[in-house]
Structure formats: structure tokens, C-alpha cells
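Input: one structure, supplied below.
Shown here: the complex without one of its protein chains, the others still in place.
In order of appearance the chains are A and B, and numbering begins at 1 in each one.
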Amino acid sequence: MRQSTTQITIDTRRQGLVDITAPIRRWVDAQAMQSGLLTVLCRHTSASLLIQENAAPEVRTDIEAYFERIAPESSSYLHDDEGPDDMPAHLRAALTQVQLSIPVIDATLALGTWQGIYLFEHRRRPHGRSLALHLIGD
Amino acid sequence: MRQSTTQITIDTRRQGLVDITAPIRRWVDAQAMQSGLLTVLCRHTSASLLIQENAAPEVRTDIEAYFERIAPESSSYLHDDEGPDDMPAHLRAALTQVQLSIPVIDATLALGTWQGIYLFEHRRRPHGRSLALHLIGD
Partner (left out) sequence: MRQSTTQITIDTRRQGLVDITAPIRRWVDAQAMQSGLLTVLCRHTSASLLIQENAAPEVRTDIEAYFERIAPESSSYLHDDEGPDDMPAHLRAALTQVQLSIPVIDATLALGTWQGIYLFEHRRRPHGRSLALHLIGD
């Protein structure tokens, strides 16, 4: 049994879902484990992680619109240090999650056919988002 | 230290919560680990996982009604390839989660007394839902 860890940075350009399946899969494949457990931690509180549909791009547009609707920009928040998109970002991160664990089975991530891993950027301006990756197995 | 993995299929009949604690516990018990970490991944984007109250059935009815209310069927989604329950299913999955990790302590899942593991089917029609299970420990 062994472990691998790394940190990667994802550059986001705007609010919304960024497909990060490929870089994560590449790193997992490079560790050459037959069986194991991958954990990804988004080290921020205004961006989050989501496993979602990787085919129809309209799903992502609808998800983005939905979270804008249920956790809207508003003047009623106490916290707005970094602007009107600050507090909604924390709420959208709270409604999704900042960490995911995915089994590795038969030397590959056990994601379903239609599942991709997404970084969900909740701030309007571009950010460099740091992800911690941990893999244990053999 | 060792690992076990398996895949199980849960047949759902309608929208709502299906108690999957028993089959998961059975598989974990069969691995005979004193201490470890179980991870369950639901390999779909229109069904999800929830740890919730296992006693009063009204809790489950209220949870189902709540998610129908906050992520309703609607004609305003861009994506409706598979019908009006398609996009709400993705949203309800995004608001809950598709993976769970639960410690095994003293040879048993460390769930609280009132906690059960549920598969949350978000589509109206019956589906076979594939779950990947991973256990590491000894």
C-alpha cells in the first residue's frame, strides 16, 4: 500500500463549471495504482467541486443559472467585503461541496460513463484555484 | 492493510429515497475489517446519496417533497432531452452528493443510531443504479 499527493492549480476565467476530469485522470493514471481511493480538496470557500453530466452542455448552463437563482446576489447580506458576488459564492460552495472521494477500480477512476469532475467557480473575476489531490492504494 | 472493491446495482421503482444500508453493511461485514474507511460512489448524475434519519418515514416524505419544491419540474430549463424530470434530477443530485465516505470502527460502520444510507432516485421511471464500493483498512 502506498500514497501519492500533489497540488494543482486551475485557472478560472468567469463564474461557472470548469471540467477538470482530464488533468485529474492524467495524474491518477501516472500513479499506476490498480486499486485505490482518490480524494480532491478545493482549498477555497468561494469555489467548489461537483460530479456532474459530461455530455450535454445545456446541463451545465442550467446548473449555473439555478445556483444564481437560489443563492442570488443581493444587498441583504452582512458580508460583502469583496463585492456583490462574495457572499453568494460562499453560499453556493456550502450547497455543493469542496471535497470529493472517488474509488479507483481496475486501474481507473470508477466514475460512471456520463460523470465528469467539475470545479465550480463562484466568483466573477478570474482566479487561480488550488486543489489538493491524495491517492492511497496499490 | 488491504482493500476490497465491488459494484452493486440498486433497482429503483420511482422517485424518492431507497434504504441501502442493509446491502452495504452486509458487504462491509463480509470483508471482516476491524478498522477502515468505506467509500460509496453513485455512478450517475440523476440519482444521489444521502445519510439520513432511518426511523420516522415522514422524514423521507418531507425530504422528497422539499427537493421537488426547491428544484421543481419547469419549462424554463434549456435541457430536457429525457423529459421534464431530467434537469430537476441533475439539480437535486448537485444539491446532495454522489459519494460518501464512512469510517469502520470496531468492525462496524460508525453510523449513528438514527442514520441510514439512502439512494435518492430523482427520475420518475425505474432505473438500475450502479454503486461502486471501496473499503480500505485491516
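Convention: a contact is a pair of C-beta atoms (placed from the backbone, for glycine too) under 8 Å apart; a residue touches a chain by one contact, two chains touch by 3 or more.
Keep in mind that what you see is a predicted model, and the values were worked out from it rather than measured.
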Missing-partner contacts on subunit B, residue numbers: 1, 35-37, 50-53, 56, 58-59, 61-63, 66, 70, 95-97, 100-105, 110-115, 136-138
Residue numbers in subunit A that touch the chain omitted from display: 1-3, 5, 7, 37, 39, 41, 43-45, 70-71, 77-79, 81, 87, 90-91, 93-95, 97-99, 101, 130, 132-134, 136
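By our rule, only the chains that are shown with their structure count from here on.
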Centre distance in Å when subunit A and subunit B are each reduced to the mean of their C-alpha atoms: 20
